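Note that this complex is displayed minus one protein chain, with the remaining chains in position.
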Amino acid sequence: MYLSGYYEFCCRVKMIAGHDALEKIPGALAQLHAGRPLIITDKGVSGAGLVDTVVDAIKDGIDIGAMADDVPQDSSVKVVNHLADVYRDNNCDSIVAVGGGSVMDTAKGVNIVVSENADDLMKFSGVGVLKKALKPLLVIPTTSGTGSEVTLAAVIKDHERHLKMAFASYFLLPDVAILDSRMTLTLPPFLTASTAMDAMAHAVEAYTGLAKNPMSDANAIAAISLISSNLLNVIKTPSDREGRLALANGATLAGAAFSNSLVGVVHALGHATGSVCGVPHGVCMSILLPYGLEYNMHKRAHFTGELLLPLAGAEVYVGTPKHLRAEGTVAYIRKMNQNMHDATDGRHARFFEEVKDRDGRRMVPREKLEDIAEAALDDGSIVYNPEECDYEDFLMIIRAAWEGAPLDRSLIKGV
Amino acid sequence: MDDFKEITAGNKPFKKAYVAIMLWFVGRAIQAAARVDKDVKKEFEKLPDGFTFCLGVLPRGPYMIVGKNEKGRVKYMGWKPDGKRIDLDMKIKNIEAAILMFTFQESTAAASARNRMIVDGEVPYVCAIVRVLDIGEVYLLPKFIARLAVKRYPAWSFGRKYIGRVRIYFRSILGY
Partner (left out) sequence: MFFPDNYEFYCPVKINSGNRALEHLPVELDALNARKPFIITDKEIAKKGLIKKITGAFKDSGITLGIFDGVPPVPDLKLVRRLMNNYRDTGCDSIIAAGGGAVVDTAKALNIVVSGRPEDLKESAGEDLIKSPLGPFVFVPTASGTGFETSRFATLGGLSFSSHFLMPDLVVIDPRMVTSENADAVVSTAMIALAHSAQSYTCPAKNPMTDTYAYAAMQFVGENLANVVRSGDKKGRLALANAATMAGIAFSNSPRGMVHDLGWAAGDISGLPHGICMGILLPYVLEYNIDSEGYHMSDMLLPIAGFEIYAGTAKNLKARKAINFIYDMQHEIHDITRGNIPLTLKDAGISKDALDGVARAAVGEGRLGFNLDDCMVILEHAWEGKQITSS
């Protein structure tokens, strides 16, 4: 048991999970004294028929106030204000968000505008500005990865003023998160792989990070165990409903862990690689996770070693000598990546050199690695990483992750 | 109802005074380090001119403000945030948490990890200032304390560390 000198933990979101969880939405809204939601989603989600599934499940129980399926990839103030107008024009009293991270961020922004009657969202950016409960917000994630359904932050861009506004408040937490196996059933295997590894990275970094605490640890252990024991099966048998629901649960548990304990070097470099080269977040996470663990290992060998139990199970754990468990954890995650690579006909990338875009072009040119290392210095996750990270450290890690060679730990400063 | 009473909690003047002195010193030391140390200089070069940073204690101080003036010079700008536009606002949640930090029982990283601070501002600014504070601690504190305050004690040359330390102490006290 690890009990830090001081910690805070809070996960105030009501969870409703199951194969028919969607049908419980009208009841959940009624408990919040609401019954006329604005449904917010994006074209990808509605194109996949997922919104129809939601509508079918709830239309007998409530009036749907309005439907907006035009949230772009990047949430922006303009979209938020437009959706707030839709909300008001249709006398809605609650919001149901169906989708991934940007849909949820947009929905959180809309909720601020309609609850606070804000003409300028900017006034509410920052920490601790919101002082009272907002309108009821239900979220239905359509990937098992980001954990946004249980996080209290939202990022919204103002393209005209070139601003990226960050919002953080317990009042931004959704009231209810609905996990329904139908929502992820059609997610293609390679996306299932990378999004699940996003969740895995949340849990692993929360468990090995500076802000770890007993509650985030319990969430992380459960998340890792669920993801590890189901991921490959689901990739091979995408219609596995039980496995899908397990991954959805795992992602939410991982979200609860990292929203309370935060993340480290894996995310710092992952965000940087995403913004410099446009590599999808989950892909960055799967590739970088073993490297982050190697980089921190001299400070976190014990915690990293413990993760071998939820990852690989009791037999492997007990069969691995104590001093080799941390390396065993790293090797196990590499093996997971390899297995997923094989099971997706090579679409799940193991290192950055083999990451390709839709047209088959290499996304991360070697000459961009310096830019990535530079960008990572500006990422807030480094504050919570156990070991210091400077430009040279980042460059060393990203070079190894580009080539796919294990990190040469003898080169880490201070080892 | 003799079992019911109302009380107004008092004050902690001594702890506040201690933290105020520490903040004053840290502010002047940052100004000095920006002239003396190449890494601190570099961090501030990346920040925009007119950038201001406030470190303080909730709910009513003490505070210290450091910023870059229009000419790009790093200055300690006093202890009153009133009326100043603050780009990066780091507030320690209470005076006891500030005492833990300024008696070096909790490092900046630990205090952040333990949710002892409320930080408002652009994330890259936060990263830069955290690095500046870490470098400052290495200069100001003896190694056995600074080792607890930073994640990795840097391998600096003798000149950078000891001559730098003397120059920064000297400048902080004289305030130039």
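Going by the order they are written in, the chains are A and B; count residues from 1 in each one.
Just so we're on the same page, a residue touches a chain if its C-beta (ideal position, glycine included) is under 8 Å from a C-beta of that chain, and two chains touch if they have at least 3 such contacts.
Predicted model, so just to flag it, every value in this text is computed and none were measured.
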Absent-chain contact - pick from A:Ser75, A:Thr151, A:Asn249 or A:Thr273: A:Asn249
Which of B:Lys12, B:Arg147 or B:Arg167 contacts the chain that the document leaves out: B:Lys12
Those residues of chain A which, in the complete complex, touch the missing chain: 1, 3-12, 14-21, 24, 33, 128, 131-133, 170, 213-215, 217-219, 221-222, 225-226, 229, 245-246, 249, 253, 256, 306, 309, 314-315, 317-318
Hidden partner interface residues of chain B, rising order: 1, 3-12, 16, 58-60, 93-97, 100, 114, 118
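The rule is short, and it goes like this: only the chains that are shown with their structure count from here on.
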Chain A residues within the chain B interface of the complex: 4-8, 126-128, 166, 209-211, 262, 377-380, 382-384, 386-388, 413-414
Touching residues (chain side chain B, partner chain A) in the complex: 106, 109-110, 112-116, 118-120, 123-124, 126-128, 130, 150-153, 155
